[in-house]
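Provided herewith is a single structure, encoded as structure tokens, for subsequent inquiry.
Complex shown without one protein chain; remaining protein chains in place.
Coming up: chain A.
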Amino acid sequence: MVLARPEVGTRARGTTARGSAARLGLMVLPVAFFAVFFAWPVLSIVGRGLKSGEDWRLGRLGETLSRPEILDVLWFTAWQALASTALTLLIALPGAYVFARFDFPGRTLLRAVVTVPFVLPTVVVGTAFLALVGRGGLLDELWGLRLDTTAWAILLAHVFFNYAVVVRTVGGLWAQLDPRQEEAARVLGASRFEAWRQVTLPALGPAVAAAALMVFLFTFTSFGVVQILGGPAYSTLEAEIYRQTADLLDLPTAAVLTMVQFVAVGAILALHAWTVRRRETALKLVDPARTAHRPHGAGQWALLAAVLGTVALLILLPLGVLVERSFDTSGGYGLGFYRALQGVDDSGGTFLVPPLEAIGNSLQYALVATVIAVVVGGLAAAALTRRAGRLVRGFDALLMLPLGVSAVTVGFGFLITLDEPPLDLRASWILVPLAQALVGVPFVVRTMLPVLRAVDERLREAAAVLGASPLRAWREVDLPLVRRALLIASGFAFAVSLGEFGATVFIARPDRPTLPVAVARLLGRPGELNYGQAMALSTILMVVCAVALLLLERIRTDRTSGEF
């Protein structure tokens, strides 16, 4: 627990009681949401796998876990996730620093662009990434080096995907740390490194841990990337759960594997909660606009150049290949594929999807999912900020679980639970944003909690002493400080929903495809126009995401500069 403050007198006791009532109130909706749309479906499908008739067959655990091919999968899943996380932190932490502290032209745009991979469907990303590491790719042309079907391709692609997670989560906080604290340490005689280690690092700890945790979870549950870049020789736990459930309908094996994933993810989350508690301190946060400066000195310019170079090679190049292919028609470069997207097909075939409609569907779903995620996640984060006991901390970890549970488990769980009124949602479009929100909520909570918890408790106490109600205190004290985090969280939830491909593909969708689904369908048919249109749609998806993220960054700067 965080620094326990002695509370004196009856007033303090009254506040506490009221506080816990408020906390319970705040938690009603998030708890209900997770119970109905996560716990119930997942437990039902696991239960079906482990039961025969009325009897539990727990012996299946041991049988499944002693199969050598399952052990291979477990081993590969764990080591590639660890290696990917380490590599991502190594490559992205300097990026987080540069984006947080340096002021350079195009910074806002670039920060939006590095987030784009995160929201692209894996089918598309795989295609793009092969242009870097595959046959005839850049590395192949330069040095004859091919990494496809090796573990390196998987690791690099994971960095590509998760770069933004570190830059945004860690960088968001880093930008708000008062650099004068570090300067003060240096004035007092600490070396540059020492000052960083003693002052900045501890303050950043929770954010780094949160980012590392997210990256680990995403890579631990990686599926599409491994399949496309690694080939049939590599399989992760997630891919195996998918295979056992969707392809083989071997629910007992799938249930055992789901439980293994549960335990692993639970352990990681517990570890995370422990580190966060150890490091949690009230931080002095400042306006990020004040902390950024133009780089000075050779060292800083070199760092900036190195980070920009990495971004260009690892992120811009693969994305650029997609854009290039979307213009590369058989008659030379042109807008042919984009025209094909809007025109009526006169060759006799019908369109799979009117593409403009797919864009509209995607935006609508993403907006609804963002609203759900921000409401549910925001309430949960507000409830969790209040100093509380074990129960609430457990809830904190529970909120993260959807990230570590296979989308196919959730999707198939929906099928067997949400089949009766009033929750007969299987054929309803709302199921798509609900599934997306399930993945969005942890982002909202994770982004907001470090900032909310960093708000100095004394400010709230002062407000309370001055007679403000908890709600008013929250509005006047917390909200201005967390508005930025709230917007970043919304942006993340929106972007994740826009590209979300996992859960949405496992739900039987009424015929209202989203952009990623439309791209996948186009790629599933032969022919140049289909391939070209898939590239053109992916480019549009990229642009839509980049613009959405850019707008968010703009709104944020306007508002926050007005606050301070």
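Observations, loosely collected:
In this text, contacts are C-beta pairs under 8 Å (C-beta built on N, C-alpha and C of every residue); 3 or more make two chains touch, one makes a residue touch a chain; residues count from 1.
As a working rule, contacts and distances are computed from a predicted model.
Hidden chain, UniProt protein name from the list "Response regulator", "Nitrite/sulfite reductase", "Dihydroorotase" or "Thiamine ABC transporter substrate-binding protein": "Thiamine ABC transporter substrate-binding protein".
Summary of contacts with the chain left out: across A:412, A:443 or A:492, the touching residue is A:412. For the chain missing from the display, the contacting residue among A:187, A:430 or A:466 is A:430, taking the whole complex into account. By the touch definition given at the top, chain A reaches the unshown chain through residues 18, 21-22, 25-26, 28-29, 32-33, 123, 126-127, 130-131, 134-136, 227-228, 231-233, 243, 245-249, 325, 328-331, 336, 340, 347-350, 352, 368, 371-372, 375-376, 379, 412, 415-416, 419-421, 424-431, 433, 469-471, 505-506, 508-511, 520-521, 523-532.
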